[in-house]
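Here the structure comes first, spelled out in structure tokens, and everything after it is commentary.
Omission of a single protein chain aside, the complex is shown with its protein chains in their original locations.
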Amino acid sequence: MSIYINDKTRVLVQGITGNQGSFHTGQMLKYGTNIVGGVSPGKGGQEVEGVPVYNTVFEAVENEQAEASILFIPAPFAKDAALEALAAGIKILVLIPEHIPLQDAMDIMAQAKRHEAVVVGPNTFGLVSSGACKIGIMPNQYFVPGPVGVVSRSGTLCYEIVGHLTESKIGTTTVVGLGGDRVVGLDFIDVLEQFEKDPETKTVVLVGEIGGSAEEEAAAYIKSSMSKPVVAYLAGKSAPPGKRMGHAGAIIERGRGTFESKVEALNAAGVDVADLPGKVPELVKTKLA
Amino acid sequence: MSIYINDKTRVLVQGITGNQGSFHTGQMLKYGTNIVGGVSPGKGGQEVEGVPVYNTVFEAVENEQAEASILFIPAPFAKDAALEALAAGIKILVLIPEHIPLQDAMDIMAQAKRHEAVVVGPNTFGLVSSGACKIGIMPNQYFVPGPVGVVSRSGTLCYEIVGHLTESKIGTTTVVGLGGDRVVGLDFIDVLEQFEKDPETKTVVLVGEIGGSAEEEAAAYIKSSMSKPVVAYLAGKSAPPGKRMGHAGAIIERGRGTFESKVEALNAAGVDVADLPGKVPELVKTKLA
Amino acid sequence: MKLYEHLGKELFARYGITVPAGRVIENAGQAAEAASELGEVVIKSQVLTGKRGKAGGISFASSPEEAEAEAEKIFKMELGGFTADKLLVEEKIQIEQEIYLALTVDGTVRKPVVLASLDGGMDVEDVPEDRMIRWPVDVTVGMQGYMVREICRQMGVKGDLQKEFLKLLPKLYKMFRENDAELAEINPLALTPQGLVAADAKVTIDDDALYRHKELPRIKEKTALELKAEELDLAYVELDGEIAVMANGAGITMATLDMVQHYGGSPANFLDFGGGANIEKTSQALELLLGTNPKVLLINIFGGITRCDVVAEAFVRVRESKGIDLPVSFRLVGTNEAEGREILEKVGIKAFNSMDEAVSHAVELLNAS
Partner (left out) sequence: MKLYEHLGKELFARYGITVPAGRVIENAGQAAEAASELGEVVIKSQVLTGKRGKAGGISFASSPEEAEAEAEKIFKMELGGFTADKLLVEEKIQIEQEIYLALTVDGTVRKPVVLASLDGGMDVEDVPEDRMIRWPVDVTVGMQGYMVREICRQMGVKGDLQKEFLKLLPKLYKMFRENDAELAEINPLALTPQGLVAADAKVTIDDDALYRHKELPRIKEKTALELKAEELDLAYVELDGEIAVMANGAGITMATLDMVQHYGGSPANFLDFGGGANIEKTSQALELLLGTNPKVLLINIFGGITRCDVVAEAFVRVRESKGIDLPVSFRLVGTNEAEGREILEKVGIKAFNSMDEAVSHAVELLNAS
């Protein structure tokens, strides 16, 4: 079993003819992702990396029965493309772009809820079912099958930690990037629920950061509903309040979202928080043992 | 079994302190309807016919666990009240008012779909589970239990036909008024599906009229999916095209929605169409026999 | 409420939809003036009837003199029972292609629906089903670019024309929603060297929403009686038969008319005076009916919220004050039936129990008259 996606998942690439779209289509195909089509208005009939291009998502879904879609669309046009995917019946929507306006993100999430679709991102590296299906932009080589589920708010930091796991010969079941924006689709709890149900996932790594209350809510969920061990790493211990640390969501405002409150909540839920990214594998090993 | 509502259904009256609201609260209570509360902004704390009045639907639902609501609210304020009921968790919403603007009706229906709620009307007499629960404004005495399900687009004509059935000692399971507007919540097919599933309903009477394509769609459904006999009466045989016959929906426009096309479709589905309202009981008797 | 073409086009223009340059004129002389400004023109009668063109209500002119002469002709023309007070004189546009585009309300899906076809200029009912694209718009989303692109794909529209649609459709949708339109039809939508131009405008505003559009004019292309009925908030339709019919409820009123015809009579009108009317309103409805000079009066009451005694009382009052002498057939059942019957009996009228009896009696009265 795998969560959200697997080697059969029929994936579409929106914005496939752009630089990023075509490059990552190649990378995803190399990883083994079942990419069935691309969408690029006005470019229907072309091919990118052997993948047929359509003018609209409706056309692509009609012809290719796509279930998932990944967006490489500039932020000002991302809402339209996302709503199109949802209306056309896409059930897993991965929003790569950053700088999508907040109000647009809320509009997208409202429609996703209506259509009962899963949205990953925006401002995410995507998600990967290790060894089976990658819908995202992360470097292929670090995502090898194993017993650990990983869920993260940030990108490169997640690669860093997964890299440490790989060095320690620990592979992953699924790795999900929630995205660094203030309004994103999936949250920690959604993914933790899936990991809890997934028999292949034995231990979970949660990579959080300052700002918002997602980690505190995750801690409450872990305490009440999770039987599997969770290990965490949190970025932003040294960040001053009132400053956005790169991510829109990574800001300590009005005394909320501090590193300390998150660590406290996670510790209270029995979650060990690593003090350095490189310490995560050790903690995971103690849980797997 | 009964469809949509039964003697346990907890009913709210929105606009309970108005003339119509208070009068029909009394009538519904006499019929046996389980009215648990009323809503009238600014009048919370009062009582009408012994029923407690609240300021908001949220407050009423919180205190009385209401599941259904009937609206006696002037048309310009009906959308707000309907959206409130839906947001507060009401699952059966009966919209009595006529003259609700079309765009408002579409807004209401879009939200009803999201909340998975059933809307009856607008511009309806409501619905009644005979002998158990009346959520509407129809005269109590005609709605006695029996084996016939009735669904109608019009009000008084429906009473007329149910009156004929009553005279012939034929009672009803449930009687539903769809409402005379162009955009209404429940349609014939929704109700026919329920009647088909309801073991107590042996025969169905469909009261239609010119305009729109609801009867043609109902005919297609009856043909493909109904095992129970259906008898129909259609109003508007003598109506000239291009004129609205009282109901917003009762108009033959652009050659569509004619009496003839409806009779043809119903006949093709095996439905007998009575040529006079008074002939309905005879036809029903042949089906019940 | 249907808007005259020129009013529809004013609305379009307010939302940034391109319409031909034009002038509204009230006499033939102004047509000449307009033509001298606009050059080659088309002159269009401002009446609400369809098939205006086929009936001769649209004409072309290439000089001010010709425009004046044509305008004169059109002012005199009767179209669908009405003569025009105003004409619209417009520049003649260079049409490369005629397209059909409309927004209307689809009761089946309970949504606004876009209708679009490359077979513009034809009557909508004549466009083959598979050439007419139908796209229901989710009101919680509104008109988005992707919908336009998909509509274009289904129509077979690409490139620059698709770009024109991407600009036009959101404007039309905004106009439709914000003005409580039931119908906003552009037929033909003309593709010209300057882009898409709305060569015609059929806009219908929802009567029930007029109260929130004080800025819109009130169009009254109705008969005097229909206007009177509207004032009284009665659902009234003039027909050309001899039995005046009044009933309570749209469905039962229609059924009454049908039954009149069934028994060989002909109804003079449709009049649904609604539910729960008081004596005043019922009296006014009755007075309205008498204005049509019918031969027989048929009243069919199945009282729910309508009280039988109120109707009987109103009838007796109007009868006395106006001196009704035409034959009456009365059906009266339901709420306060006994009281109502008593009132009628005092003036010598025996009400029927059944609709059937009352209607067939009315037809007998007609045949005897």
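Brief remarks follow.
A, B and C are the chain letters, set down in written order, and residue numbers restart from 1 in every chain.
Methods note: contacts are C-beta pairs under 8 Å (C-beta built on N, C-alpha and C of every residue); 3 or more make two chains touch, one makes a residue touch a chain.
Owing to the predicted nature of the structure, the values given are computational and were not obtained by experimental measurement.
Considering A:120, A:165 or A:183, the position touching the chain not shown turns out to be A:183 (whole complex). Although one chain is not drawn, the whole complex shows that of B:87, B:144, B:220 or B:276 it is B:87 that touches it. Touch with the chain omitted from the figure is made, among A:43, A:202, A:223 or A:244, by A:244. Within the set A:158, A:192, A:206 or A:232, the residue that contacts the chain not displayed is A:158. In the full complex, subunit B touches the hidden chain at residues 41-42, 55-59, 77, 80-81, 83-84, 87, 110-111, 114. In the full complex, subunit A makes contact with the omitted chain through residues 20, 75-76, 99-107, 109-111, 114, 125, 137-139, 152-160, 163, 180, 182-185, 187, 207, 209-210, 212-214, 217, 233, 235-240, 243-250, 254-256, 275-278.
Keep in mind that, in the parts below, only the chains that are shown with their structure count from here on.
Identification of common neighbours of subunit A and subunit B yields C. Greatest Cα centroid separation from subunit C: this falls to A. Between subunit A and subunit B, the centres computed from C-alpha atoms are 47 Å apart.
Taking each chain's centre as the average of its CA atoms, subunit A and subunit C sit 55 Å apart.
Per-chain CA centroids place subunit B at a distance of 27 Å from subunit C. Contacts with at least two other chains are made by residues 138, 140 of subunit C.
Counting partners per residue, subunit B has 114 as the residues that reach two or more other chains.
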